[in-house]
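One protein chain is absent from this view; the other protein chains keep their places.
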Amino acid sequence: MSEKTWKEVPMGGLILEAGNAAEYLTGDWRTERPIFHEDKCKQCLFCWICCPDTSMIIKDKKVIGIDYDYCKGCGICMEVCPFDAIEMVQEGGDE
Amino acid sequence: MGLIEIRWHGRGGQGVVTASELFAEASMLEGNYIQAFPEFGPERMGAPIKAFTRISEAPITIHSHVYTPDIVVVLDPTLLGQVNVTEGLSDDGIILVNYSKDLESLKKILKFKGKVYALDATKLALEKIGRPVANTSCAGALVKITGLVGIDNFLAATVEKFKEKLPEKAVLANKEAIMAAYNGVEQ
Partner (left out) sequence: MAKPMAISGNFAAAYSTKQINPHIVAAYPITPQTLMMEKFSEYVANGEVDTELICVESEHSAMSACIGAAAAGGRVITSTAANGLALMFEVVYIAASLRLPMTMCVMNRALSGPINIHCDHSDAMGVRDSGWIQVFNENAQEVYDTMFQACRIGEHKDIKLPVMVNFDGFITSHKVERVDVLDDDVVQDYIGKFEPMYPLLDVDNPLTYGPLDLFDYYFEHKRQQVDAMQKALPIIEKEMKAYGKVSGREYGIMESYHLDDADYVIICMSSTAGTTKFVVDRMRAQGKKVGLLKLRLFRPFPAKQIAEQLAGVKRIAVLDRSESFGAFGGPLFTEVRNALYDVNDKPGITGYVYGLGGRDISADQIEGVFNKLISAPDKMIGDIQYLGVRGD
């Protein structure tokens, strides 16, 4: 929680910066972490379509990894992947 | 002129509130301060109602009901047995009644020691306007009796008030009724 005083916050609870939800990193909500195995991936992009947090990182129309800043570890990508290219592992280990 | 308070008696639908406003508006044309308001309540056609006018050269601050009027006007003679029309009226006050019989019988009914005036305003209204609406006639007579407002200003206020609500013919008829009452009221 930020420590801004009543003299500093915008009046009326207004949020003056558009899209500032991006500043809130939801990655620490995760209890399980998806691991992307590029070797098994056929680039069907099911995971990209289904990810509720747009956390599949795409470059040149190809999945190249996962954005752990926002991924909440829901596991949908793993569920929808027809090729077992995504694996869920427990968080809390030392990487 | 100090503060003058007028109470108007009539029945719902007889233009009681209009009369109270008309007199006030005419007085305002002479630079005075005014109030005009009905006794607020359920508005029912035919029920006895009251309205009030206050006029004064100085701004009017009092906002209560009118308890001790200087002048009372009764637009409907059938109220005389039903409503205490002289309530709060002091002996140096004035009462004007729309009344078709002689003044002496009216005085007997009212048992009022101050000045009493009668005008057969219903008859006059039927002649001039074609409807038994005695409000403008009674107000016209009051202009003459009291001298509180000039008749020219009263006619001007009448035209101003009615010009958008009534056809031109009806406005003229009301003006005629006012003049007839003004000239005909027994002093």
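Going in written order, the chains are labelled A and B, and every chain counts its residues from 1.
As a working rule, a residue touches a chain if its C-beta (ideal position, glycine included) is under 8 Å from a C-beta of that chain, and two chains touch if they have at least 3 such contacts.
Being a predicted model, the structure only gives us computed values, none of them experimental.
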item: Sites on chain B contacted by the missing partner chain, in the whole complex; value: 21, 24-25, 28, 32-38, 40, 60-65, 67
item: Contact set of chain A toward the excluded chain (per top definition); value: 1-2, 4-6, 9, 11-19
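The rule is simple: only the chains that are shown with their structure count from here on.
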item: Chain centre separation (chain A, chain B; CA means) in Å; value: 83
